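Every protein chain of the complex appears in place save one, which is left out.
Let's look at chain A:
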Amino acid sequence: MAEAETHAAATPAAAPGPGAAPPGATPARGPGAALLSALVRRRELSIVLVTIAAVVYFSVAGGKGFNTTNNYHIIMQYAAPWAIIGGAEALLLICGEIDLSAGFVYTFTPFVLTSFYDAGATVPFALIGALAVAAGVGLVNGLVRVLFNLSSFITTLGMGFFLEGMSYIQSRGEPTQPPIGGGLQRVIGGWRWSELVWALAIIAVLQIALSATRYGVYTQAAGGNPLSAAESGIKVGRIKIATFVVTSLLAGFTGILDQVRVGSFDPTSGGNTTMFMAVASAVIGGTALLGGSGTVVGALFGALLLGVINDGFNLIGVNAYAFDVVIGIAVVVAMLLNAYLASLRKRALR
């Protein structure tokens, strides 16, 4: 994040190196080159531009319906859950892991809340209990991954199926009314824009953790080169477990947030769709699946783009099936673009 301004500042001291032209030494020729170099340096920028382009396109093609408060609210409903879980998945991807169970934590956690409530707990305690269970799911994911060195793909795949089944058992396959009412409901999900506020706040916290704290450095090190990180004394396992816990906790919280807003706890909500959308948001936002680098803010824009496309397609009357076609293409194009930008960065430094 802070890299951009420092490139220029850092060069004079090291300038005399033979054949070591500082990056940006090639003068930018016109706005095109300046934009290109900004694109190379800021991985979020390309997705922001694509999102703006999509908004402009649907504003024109979607008629008056697109630029209305009601429609923004619909886009928020799509994007906020994907953004929160996607931001956490971005952190997991950066440290070299993935959580396929996050969508089912989203589904399962509201029913845990209901169980605590039915057992006599007050709403705040039921909420805390449900979030603790969600965090516990992440702890199990992380411990199995680290202690048994089982790939997170398998670990969380199993956890996903397990939680899907548990959700059906807990709910007996029926949607139920959230037990939450009153003031607490307004804070979590009840107020019209509360999901957006939660999403922005959570993304901000996660991005700051990634780019401004030791945890962020260790996360990148753990994903980029776990062996080197361990040789340097970094507790790689602990970093991964903590990130699994954060992801599950946020997925569970999002499940409650989203379904309190809808007004129904539904065992068919969330699941694989939510998980895939969250991972797609992270990847489209510029986080590589290989680990080592990425961006949380990018996941927010990835989710926003997917929300805009989803909503825009509805408005202009495109078949809902086409949406998945677009996402499929978008994910692959995003990865190709990332690889291309990475090679540009390399060339700029050589």
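Here is the rule we use: a residue touches a chain if its C-beta (ideal position, glycine included) is under 8 Å from a C-beta of that chain, and two chains touch if they have at least 3 such contacts; residues count from 1.
Convention: contacts and distances are computed from a predicted model.
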Check your understanding: Going by UniProt, what is the name of the one chain that was not included in the view, given "Oxidoreductase", "Bifunctional protein PyrR", "Sugar ABC transporter ATP-binding protein" or "PadR family transcriptional regulator"?
Key -> "Sugar ABC transporter ATP-binding protein"
**Study point:** Residue, one of A:Gly86, A:Pro179, A:Gly252 or A:Gly292, that touches the chain absent here
**Key:** A:Gly292
Study note, to complete from the structure: Among the options A:Asn71, A:Ser171, A:Gln207 or A:Gln220, the absent chain makes contact with A:Gln220
Point to revise | Residue of A:Ala212, A:Val262, A:Leu289 or A:Val325 in touch with the missing chain, whole complex considered | key: A:Ala212
Review point. Of the residues A:Gly120, A:Gly233 or A:Gly317, which one touches the chain left out of the display?
Key: A:Gly233
Revision key, fill the gap. Note that chain A touches the chain not displayed via residues 2-3, 6-7, 10-11, 13-14, 16-18, 20-23, 212-218, 220-221, 223-225, 227-229, 231-234, 292-293, 345-346, 349-350
